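Note that this complex is displayed minus one protein chain, with the remaining chains in position.
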Amino acid sequence: MLRFFAPLIAPLVGALFVCSLLWAIVMSPHAPAAHLASEEFHLAPKAIHYSFEGPLGRYDNEQLQRGFQVYKEVCSACHSMRLVAFRDLEEIGFTKPEVKALAKGWATETPSLNPDTGEAATRKSLPSDFFPGPYPNEIAARAGNNNALPPDMSLLAKAREGGPAYIASLVTGYADVPADLKKQFPDFNVPPGLHYNPYFANLNIAMPPPLVSDGQVTYADGTKATRLQMATDVSAFLMWAAEPKLENRKRTGIAVVGYLIIATLLAFAAYRNIWHGRKH
Amino acid sequence: MATLETTDDPNQRPPVIGGAYDEGQGARRRDFLNIAAVSFAGVGAAAVLIPLVNQMNPSADVLALAAVEVDLSKIAAGSGIKIAWRKQPVFVRYLMPAEIAEAKAVPVASLRDPQTLDERTKPGHENWLITMAVCTHLGCVPLGITPTESRGQYGGYFCPCHGSQYDTAGRIRAGPAPKNLVVPEYAFKSATTVQIG
Partner (left out) sequence: MSFPWAAHYAPKNPFMRWMDEKLPLPRLVYNAVGAGYPVPRNLNYFWNFGVLAGAALGIQIITGVILAMHYAANGLVAFDSVEHIMRDVNSGWLIRYAHANGASFFFIVVYMHIFRGLYYGSYKAPREMVWLLGVVIFLLMMATAFMGYVLPWGQMSFWGAQVITGFFSAIPVVGEPIRMWLLGGFAPDNDALNRFFSLHYLLPFVIAAVIVLHIWALHLPGSNNPTGVAVQGPEDTVPFHPYYTAKDGFGLGVFLICFSLMVFFAPNALGHPDNYIPANPLSTPAHIVPEWYFLPFYAILKSFTANFLGVPAKLWGVMAMFGAILLLFFLPWIDRSPIRSGNYRPIYKKLFWVLVVDVLLLGYLGQAEVTPTVVLLSQLCAGYYFAHFLIVIPIIAKFETPLPLPNSISESVLHGEAAEAAPYGTAATA
C-alpha cells in the first residue's frame, strides 16, 4: 500500500499549490488600474555631475565649504543635522580656530543644564558637539512647519533614491502646475500649504521653495551663487555629511583590489603549476 | 601507499593518484611559484589585521576632547570638588595655608616621586591643587577631596583600594602607588575660572 501511495504524495501536494494559484488567477480582477498623476508627471532627477562620482572620485573641498554655507544660511533654519559634529568640518578644509568660531557662533546653542539650578539651559557649542538642531523635538518641529516634519539632513543624500542629484533637482524643481496635467487630471489640485514639485514622489511637497533667487547667499570665493549652483553645492555637502569616509573608502579600495588582482593571478599560476600535466 | 612501487625512470613524471602529493624533482623546480603565492597571500592577511585591531582604539568622538571649565568661586577653603574630564575624575582642591606650609616643609629628596608644591600648581595660585583623581597604583579614586572623607596620615588623599596615601600636594607618601597624582594640563582663564584640557 505505502509503496504505491508514497510516490503520489509529492505530486498531490504540488497539484494543490498549483490549483490554488490557478484559482487565484481566475479570481483576480482584470480591470486595468487607473493612471495616477504622480505616475505620469513625476520626473527623474536631473543629470548633475559631482566630483565624487566614479571609482577615483574625490570631494571638492571648496564646493563642500560653499555647500556648508548654504546649509548654514538656508537649510539649517528648519533641518537638523544631528549626526555631524563641528569637529568633522576640519575634514572639508576648515581650520581648528575656524571650527571653534563656527561652533561658538551657531544660530542655536547646545542644550545643557544650568550648573547652579539644574534647569534646562543652553550653552555655546564646542568643536566636539554635534550640530544643534533648530527645534528641541519633533513636536516643536511639526508645530513650526504646518505639521510637516523637516527631515534630519545627516543621511539625507543616502536615504533618498537618486541621492544628491535628487536633492538638487528637488530644491530647484518648484514650478506651476503644467496645463497638460490640469487637462488630463481635472481633479488634481495643490492643497493649501503644499507646493507643486514634479521631482517629489506625489508631486505636492510641504517644503516651501528654499532657494528663491540667485545670490541668496554670497560665496566668499567669488563663485556666482545661481540657484542651481547653490543646489549643487549643498547637495554635494549633504553627500559628504552622509558619507564622510567616501574618499578614504575609494582610495583603500583601489589598493585592495590591486593587491587582490596580483594575489589572484599568483594563485592561478600556483594552481596551474600544481595541476601541471594532470588531466581533469 | 605501501602497495605502490617507486619508479626508477627520472624522465617520467610520477603520476599522482589518490595518495599524498609527490614532492618529486619536477615539483621542486616549481616550488618557487607556490611559495610566492602563499607568501603574498600571507602579507595580505597580515594587512587585514591592521583595521581589525585598530578598530579597538579610541574612536574619533572619544578623542575629540572637550575642554572643561571649572568655576572656583563656590569652593570652600579646605575643601574641593570632583569634576569629570575625559570621562575621568579630576580633583580641584582649595588648600588651607596650613596645608600649603605642610607640603612645603617636606624635604623633596625624601619623596618617592620628588616634586615641589610649586611644580604642581600655577604661580600665584598655590592654593589651588588640581590633579587627576586617579590613584597611580591601579586607578581607583582616592578619598579626601572633602573634609568628611578620610584623608590618610598625610592629610591629602587616601586610596581605599590598596592603601596608598598622598600628602596635601597630592604626592605619594606611603602605600603601593609609584607616582604622585597626575597634574592635568590646565590654565587659569580668570581669578575664579580654570579650563582643564
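Lettered A and B in written order, each chain numbered from 1.
Throughout what follows, contacts are C-beta pairs under 8 Å (C-beta built on N, C-alpha and C of every residue); 3 or more make two chains touch, one makes a residue touch a chain.
The shown structure was predicted, so the numbers you read here are calculated from the model rather than taken from an experiment.
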Absent-chain interface as seen on chain A, which is shown: 7, 10-11, 13-15, 17-30, 32-33, 55, 83, 88, 151, 154-155, 158-161, 201, 242, 244-245, 248-250, 252-254, 256-257, 260-261, 263-264, 267-268, 270-271, 273-275, 278-280
Absent chain, residues of chain B that touch it: 1, 4-9, 12, 14-21, 34, 37, 41, 51-52, 54-57, 59-62
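As a convention for this text, only the chains that are shown with their structure count from here on.
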Distance between the centres, which are taken as Cα means, of chain B and chain A, whole angstrom: 41
Chain B-touching residues of chain A, taken from the complex the two chains share: 85, 87, 115, 126-129, 259-260, 262-263, 266-267, 269-270, 273-274, 276-278
Chain B to chain A touching residues, read off their complex: 13, 16, 21, 30, 33-34, 36-38, 40-41, 44, 47, 60-61, 64-67, 71
